[in-house]
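The structure follows.
Of the protein chains in this complex, all but one are displayed in their positions.
So, chain A:
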Amino acid sequence: MAQEASSSTSSKTISLKTGDGEIFEIEASAAKQMKTVQRLIDDLGDDITIPLHNVFSKELPKIIEYYKKDITGEITKDFEAEFVKDLNDDEVKVLFLAANYLDANKLFEFLSQNIADRLESKSVEYVRKYFGVENDFTPEEESKLREERAWSFRGIKEDE
């Protein structure tokens, strides 16, 4: 059971337990930014380890890192760029879903924009796979739509 030591004894920290059983500490002020966590704290009290069944040990530290910066007002464009720099599209998606579950609005909006930026140059098929969406157009319908919207495809070289 991994446990990060609280940085200071004076600021209140909350213990969060991930779906895979690891425990992480977060400052109460950062926990406030995640409405789901805050609601759980309101219901369960802040002395109990808050269970987050749908967030895992891979994502939570990253999310905690984001909100640590947020409460000190240090989130800049550079920080955000650095934050996602080494993440692949799927890792960003996992973080995005976690941010949604945690109702962490600022992170959610930032990641929505980042995903939109990543998908902008991708193919229609990639986007389908990414969101787990099935193509319910017939081939004829699809080619007709493409033809009608040819202007939006013009000059675009779609990444796989």
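Just so it is clear, contacts are C-beta pairs under 8 Å (C-beta built on N, C-alpha and C of every residue); 3 or more make two chains touch, one makes a residue touch a chain; residues count from 1.
As a working rule, contacts and distances are computed from a predicted model.
Engineer: Select, from "Mitochondrial inner membrane protease subunit 1 isoform X2", "Response regulatory domain-containing protein", "F-box only protein 6-like" or "NEDD8-activating enzyme E1 catalytic subunit", the UniProt-recorded name of the complex's unshown chain.
Structural biologist: Per the UniProt record, that chain is "F-box only protein 6-like".
Engineer: Could you please point out the chain A residues that touch the chain left off the display?
Structural biologist: Missing-chain contacts on chain A: residues 19-21, 36, 39-40, 43, 51, 53-58, 88, 90-91, 93-94, 96-98, 100-101, 108-109, 112-113, 115-117, 119-120, 124-129, 131-137, 142, 145-156, 160.
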